[in-house]
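Moving on to chain A:
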Amino acid sequence: MNYQLSFTQIWRHFDKLSYGVLLSIELAVIAILIGAVIGLTLAVIYVSSGRVVRAFISAYVEFIRNVPLLLLVYLVFYGLPTVVNIAYDASTSFIVTLSVYAGAYLVEVFRSGLDAVPKGLLDAGKAMGLTPWQRLLHVRLPTMTRITLPALSNTFISLFKDTSIASVIAVPELTFGAQWINNRTFRIVEVYAVTTVIYLVAGYLILFGLRMLERRFRVER
Partner candidate 1 sequence: MGELIDAVVYAMPFLMGGLGTTLLVSLITVVLSLVTGVVLGVALIYGPQPVRWVIRLLTDCIRGIPILVLIFAVYYGLPPLGLNLSSFWAAVFALSLFKTAQVIEYVRGAVSSIPRGQMEAAKSIGLIFPQRLRYVIFPQATRRFLPPWVNGVTDAVKGSALVSLLGVVDLMQAINQVIGRTYEPMPLYLLGAVMYFVINYSLSSLSRVLERRYAYIKE
Partner candidate 2 sequence: MSAIPLLKISRLTKSFGTNQVLKSVDLEVTAGEVVTVIGPSGGGKTTLLRCVNFLEAYDGGSIKIDGREVGYTDNAGGKKRGEVDLAAMRAETGMVFQSFNLFPHLNAEQNVMLGLRQVRKKPHKEALEIARHWLDRVGLSHKTGSLPSELSGGQQQRVGIARAVAMDPKILLLDEITSALDPELVNEVLDVVRQLASDGMTMLIVTHEIAFARDASHRIVFVADGSVSAQGKPDELMAEVANNERLRSFLSRFSATAH
């Protein structure tokens, strides 16, 4: 145990890490935005459709949730272009994967949000003469925030951590940055110590910020 800690090499290449963490956040933000659109759309369709449509949506949700993200990343990046005529770079490919992945989790989030809106409120909407669409827009969606906002925050933090898997297809996010520095400097302990701290600090700062936002946007009842 005569390993001498030395962080100078890490600070020299710190731009790889700072760029990496920003890219990680960016990937997570794009994925949750697209994922939320997928999730909300499918959740609304789910609650207002028959069994066949529901079965299709459930199949999508269950498939994604029960397969490793790593395999999905490989499948979309290496597999898909061999059968469909598409070409995309690693980052785009990863965004597609993570968005579809996030969508599956968010269908469940929005669905339980829609289910949790008290029936009395919907009846009140009906009594006022609101159309189903108006009831959705003005009653259901605004009142489900209390349930969905915290779940959205948690999903975002999960996605932020999941972006580390993008490193396997050489997307230069934080984990890839760490590997890059590691391969050149061999300061293994220091690289992973610093990287871990960055993930923790960034993750908890984001979570703290999101909790503040939740408090502002929550509809009390």
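How were these candidates chosen? In short, all candidates are chains of the complex that A comes from, given by their letters.
Operating definition for what follows: a residue touches a chain if its C-beta (ideal position, glycine included) is under 8 Å from a C-beta of that chain, and two chains touch if they have at least 3 such contacts; residues count from 1.
On a predicted model such as this, the values are computed, not experimentally measured, just so you know.
Evaluated over the candidates 1 or 2, chain A touches in this complex the candidate numbered 1. Of all the residues in chain A, the ones that touch candidate 1 in their complex are 1, 3, 62-63, 65-72, 74-75, 78-80, 82-83, 161-165, 167-168, 175, 178-179, 182, 188-189, 192-193, 195-196, 199-200, 203-204.
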